[in-house]
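Every protein chain of the complex appears in place save one, which is left out.
Think of it as A, B and C in the order they're written, each chain with its own count starting at 1.
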Amino acid sequence: MKLMNPEQPLLQVFETMESEVRSYCRSFPAVFVKAKGYRLWDTAQNEYIDFFAGAGALNYGHNHPAMKQKLIDYLQNDGVTHSLDMATEAKERFLRRFWSVILEPRKMEYKVMFPGPTGTNSVESALKLARKVTGRTTVIGFTNAFHGMTLGALAVTGNTFKRQGAGVPLHHAVSMPYDGYLGKDIDSLDYLESYLNDSGSGVSKPAAIITETIQGEGGINVAGVKWLQRLERICKDNGILLIVDDVQMGCGRTGTFFSFEQAGIRPDLVCMSKSIGGYGLPMALTLIRPELDIWQPGEHNGTFRGNNLAFVAAEEALRYWENDIFAKSIESKGMLVNRFLNELVRLHPELQGEVRGKGLMQGIAFAIPGMAERLCKAVFAKGLIMETSGTDSEVAKIMPPLTIDEDGLRAGLHIVKESMRELYENPERN
Amino acid sequence: MKLMNPEQPLLQVFETMESEVRSYCRSFPAVFVKAKGYRLWDTAQNEYIDFFAGAGALNYGHNHPAMKQKLIDYLQNDGVTHSLDMATEAKERFLRRFWSVILEPRKMEYKVMFPGPTGTNSVESALKLARKVTGRTTVIGFTNAFHGMTLGALAVTGNTFKRQGAGVPLHHAVSMPYDGYLGKDIDSLDYLESYLNDSGSGVSKPAAIITETIQGEGGINVAGVKWLQRLERICKDNGILLIVDDVQMGCGRTGTFFSFEQAGIRPDLVCMSKSIGGYGLPMALTLIRPELDIWQPGEHNGTFRGNNLAFVAAEEALRYWENDIFAKSIESKGMLVNRFLNELVRLHPELQGEVRGKGLMQGIAFAIPGMAERLCKAVFAKGLIMETSGTDSEVAKIMPPLTIDEDGLRAGLHIVKESMRELYENPERN
Amino acid sequence: MKLMNPEQPLLQVFETMESEVRSYCRSFPAVFVKAKGYRLWDTAQNEYIDFFAGAGALNYGHNHPAMKQKLIDYLQNDGVTHSLDMATEAKERFLRRFWSVILEPRKMEYKVMFPGPTGTNSVESALKLARKVTGRTTVIGFTNAFHGMTLGALAVTGNTFKRQGAGVPLHHAVSMPYDGYLGKDIDSLDYLESYLNDSGSGVSKPAAIITETIQGEGGINVAGVKWLQRLERICKDNGILLIVDDVQMGCGRTGTFFSFEQAGIRPDLVCMSKSIGGYGLPMALTLIRPELDIWQPGEHNGTFRGNNLAFVAAEEALRYWENDIFAKSIESKGMLVNRFLNELVRLHPELQGEVRGKGLMQGIAFAIPGMAERLCKAVFAKGLIMETSGTDSEVAKIMPPLTIDEDGLRAGLHIVKESMRELYENPERN
Partner (left out) sequence: MKLMNPEQPLLQVFETMESEVRSYCRSFPAVFVKAKGYRLWDTAQNEYIDFFAGAGALNYGHNHPAMKQKLIDYLQNDGVTHSLDMATEAKERFLRRFWSVILEPRKMEYKVMFPGPTGTNSVESALKLARKVTGRTTVIGFTNAFHGMTLGALAVTGNTFKRQGAGVPLHHAVSMPYDGYLGKDIDSLDYLESYLNDSGSGVSKPAAIITETIQGEGGINVAGVKWLQRLERICKDNGILLIVDDVQMGCGRTGTFFSFEQAGIRPDLVCMSKSIGGYGLPMALTLIRPELDIWQPGEHNGTFRGNNLAFVAAEEALRYWENDIFAKSIESKGMLVNRFLNELVRLHPELQGEVRGKGLMQGIAFAIPGMAERLCKAVFAKGLIMETSGTDSEVAKIMPPLTIDEDGLRAGLHIVKESMRELYENPERN
């Protein structure tokens, strides 16, 4: 292995030194240096509009000025940076604001657990606790779910490619059909319920059912309000814990702070990460109904539970939720995106697109294989960062920072429209 | 659940809002606000000497001034903060320096994987890859090992209390005796080898053997140089991959950058986290022998693989390894600690202490139950932060930042000595 | 524990000495001494008609005279009784006749494996081989399936009560809806196929699908001919092995030697036991498509693979299949039972019975809980042995020896009718 010379091409360091597992740097072949709001710049001073938002970790945009100032102040004052799970002032301030801005107004009573700073850590902690509380081992997840890459979370993830990466069989998990999986006319919970109610079904009573409200990675599949409500009722009736994985859909992505607020349900456990840290800094929470909080001290732990820079930014980020202005703006921008996508699909019927999603998690599912990937590649060439989702990468995803202004949104959508037009004229190119 | 009033006692917010799983805030009942080098301050302006160093995440001390300046500059210039695994300038700079300061001088050829920013993520990625490469599922770990809290890593962790937290049986792992486990006269690898060589042993050929060079959590158990060398040979002879989990012992804790350098071995996979980020920021690496790097793009991923603030600090931290001054200073401070501990044990024979460890990972194992915990409580009252380790918390651990100066070290050790004297006079107090 | 005295009541030896696990001796509280054809006698010289037929092990009735004579002759001549899997003349004769009477006329090419003398042994062997051949681990079974009580077979069994008896979680098995499980209008294979075709379904490609053609234990659920044919096609299209567990439904129970003949399918593996031994002697076969027979010698074994008394009786039993007289008689007796049951259900609409099954595996499913058990208890009091099936014992099962004559059949059915009438008049009695 020889390292690169001064005349190296752009990505040579990465190609030489980094593992083959790297992925997004292949889709977006540029070296990024600077970012602000919904924009990024690379080493060649190209500017990009960001319709990806760190896969949901940048709901408040890149390098938000108010948070940035708080972070710099905190650093300059030598505030505690790393604290394991010791008490710090920064953590206390975050907890107070989380109470007053989020929990208290929603009349929610949850204990807050810091399970380690990633979404998969939060999911693992929720699964552990659900099993401990109920004394059962099975957890029901859904088709096309994505919950993380460590073995516990991977077991309730649907994607075969990712599951096979485990290298061991994944157990204690049963995959049930998500809303709409069996077609529009079948309520997939009929199926779930018949398994739960039948002592000959081969599926034992689970500790928990874990779900997303919209499956982002799984192809922007939206669970209906009634489906979520019925799921909650099934859980209650059967003494099964309901876990909502709000790692990607939480923090406003679908229009409300928690994505399940629209359904009016109260999960027993809620997993949060990605944008909870405000500035894109690693942080995660697990919310626990108080009566379920039977952890022994240290029964789940982790070195980076106390990432205080994240607490500082997270506290500041919660200001967005002090009133309903932000939520309303997401809604209106979501409607703009929706109108745009529907119009686009209407314009190009041959591309057989289907508009999916809500809030600022929307996209087009294409019946033509490879189409979504070609679209994302095309828009990148015009300065727009956008990704696919779905098991076969069949969905092109519109997922900008929630703080994007209308100009930015329109500029990005314009690129999509232009690229679609070109692909429409040349569907096999690229 | 009611929140706290203004006259609340110190930790009420945490006690009210945070999950029962919290642990260190119970051992160290103070709210910390500020930190610098080896010192912390709480809200009551008490000063503490830190002999815990973020459980190994703060080898370079709190808020190191050079790294701090780099971080502030980076923030002020709106450097990309969150980037998934896209290419960024900050990451490139880190990789270049990791090559020139660490890999190249040691003639090591490793691909670098960013598996998600925690130690358990790195371990999970290493286990996955080892199983993928070999097509086998079993991994051998060791008694009293600690590798992390997600289900894959937990399966190779020895601690029963932590394992039971899984809520499901943990499989594909076999626990073999660590160096010294069967007593001083028995080479525990005889046992391991007899199992591997016997087709009737009930243990199938493993994908990998994972080990720490010193078991920090497990009670400061040190693997001898010969044991490690023989372990490497056994792995080679049998086509088994050797994984060294250097999450806590790496980055200089035992005197060299990699803890296994002293044994001259070359693991197939190396897990790093904790201090690799320099400033206590979440970051992790998995080093992979190039021919084993058969990952498919995105086969393991995670939202916070691209924590650029950590890359910035990490790059700066590597300056410590540009020459051997730092390594030598760790060695001399380690000798100072060792002399001190041996003297202490000699002074108080009734406390039946045994000195363990090397470099700046040392401690005293007490035969008297509860003694180590009483000592840690006593020193905290005098302004020293120190923790126990071992399954029964039987070891008091001396684990300061590696950058501590001699004055700080002596001041902390003086507190230990005073507290020991008081406990010796009053062994049942507290 | 004291043993019984001479004045003991009837079952005292069993109640004192035998484990609580005993079951049928509770339903049929008598000590049986003698049996012939479809009749049994107890120690008090009571006579019983047998509509249970050893749960399918006595298709040719009790103590069939021709087989009996062969057995006595064999014993008297000191024919080898126990032979492990050594070659014996008795085994050779059985194999030759199995070829000429069963395989050859049906143009079937199967290798014959003797996996140990019980159904669960056969199922375990089939699952092992399917996994070995495909290199995959998952096996799909169906809701309400019953395949046996050892851990491998139990994993693909639906019944929760039996599964929990395992004492460990059962893995590598996915339970899919059997024909009719989702209601009459839904083809449950749509569901199965959507899981197989979707790489996000959370279910990996299985090694095999195992099914019964009628679920006897599961409540006499009949798989339709089209359903079985489609299942075979799905298996073929996906490179999945099809295992038919014909342990209970084979040897003519449904009218043909193999129960799947009516559907015209060719499973890759067939499990046989129960009546294959002819006389109720322990014996089992696994039939293997020749190209799948990649066993290493001794890779599956067992002490009682060579039960030569069973081979002797089994050879004789195959005479029944030398022409179609026997098959036709089963059909006509099955029609008689069917007419009777439908008439009975029509007579007592309040009992909400549903007639199920075919051939001489038929029964009535009752909507009223406990009804089937009360019926079986009532008929026993009148000298008829009959059992329930279904997870909630909701089905009363008519399952006489296939050799029963019309008089015997009518006599038994008459008892059913009388008992039904009494229960109808007194539904809550008993």
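Just so we're on the same page, a contact is a pair of C-beta atoms (placed from the backbone, for glycine too) under 8 Å apart; a residue touches a chain by one contact, two chains touch by 3 or more.
Keep in mind the model is a prediction, meaning the values are calculated, not measured.
Engineer: Quick one: which of C:Y181, C:Y279 or C:F340 touches the chain that's been left out?
Structural biologist: C:Y279
Engineer: Could you tell me which of C:T81, C:S194, C:Q262 or C:N338 touches the chain that is not displayed?
Structural biologist: Final answer for the missing-chain contact: C:T81.
Engineer: Given the contact definition stated above, which residue among C:R26, C:K328, C:R346 or C:R421 touches the chain not shown here?
Structural biologist: With C:R26, C:K328, C:R346 or C:R421 as choices, the missing chain is touched by C:R26.
Engineer: Tell me, which residues in subunit A touch the chain that this view leaves out?
Structural biologist: Residues of subunit A in contact with the hidden chain: 168-169.
Engineer: Touching the hidden chain in the full complex, which residues of subunit C are there? Just list them.
Structural biologist: These residues touch the chain not displayed: 1, 3, 10-11, 13-14, 17-26, 28-36, 40, 43, 54-58, 62-63, 68, 71-72, 75-89, 91-92, 95-96, 98-100, 104, 109, 111-114, 116-121, 124-125, 127-132, 137, 148-153, 155, 161-162, 165-169, 171-172, 207, 247, 273-274, 279-282, 286, 288, 290, 293-304, 307, 309.
Engineer: Counting contacts across the full complex, list the positions on subunit B that touch the omitted chain.
Structural biologist: So the residues of subunit B touching the missing chain come out as 137-138, 141-145, 156-161, 163-164, 169, 171-175, 177, 181-182, 186, 190-191, 194-195, 198-204, 218-219, 390-392.
The rule is simple: only the chains that are shown with their structure count from here on.
Engineer: Would you kindly say which chain has the C-alpha centre located farthest from the C-alpha centre of subunit B?
Structural biologist: C
Engineer: Where the CA atoms of subunit A average out and where those of subunit C average out, how many Å apart are those spots?
Structural biologist: 50
Engineer: Between subunit A and subunit B, what distance separates the C-alpha centroids? Give it in angstrom.
Structural biologist: 30
Engineer: List, in ascending order, every residue of subunit A touching at least 2 other chains.
Structural biologist: Correct list: 137, 161, 169, 171-172.
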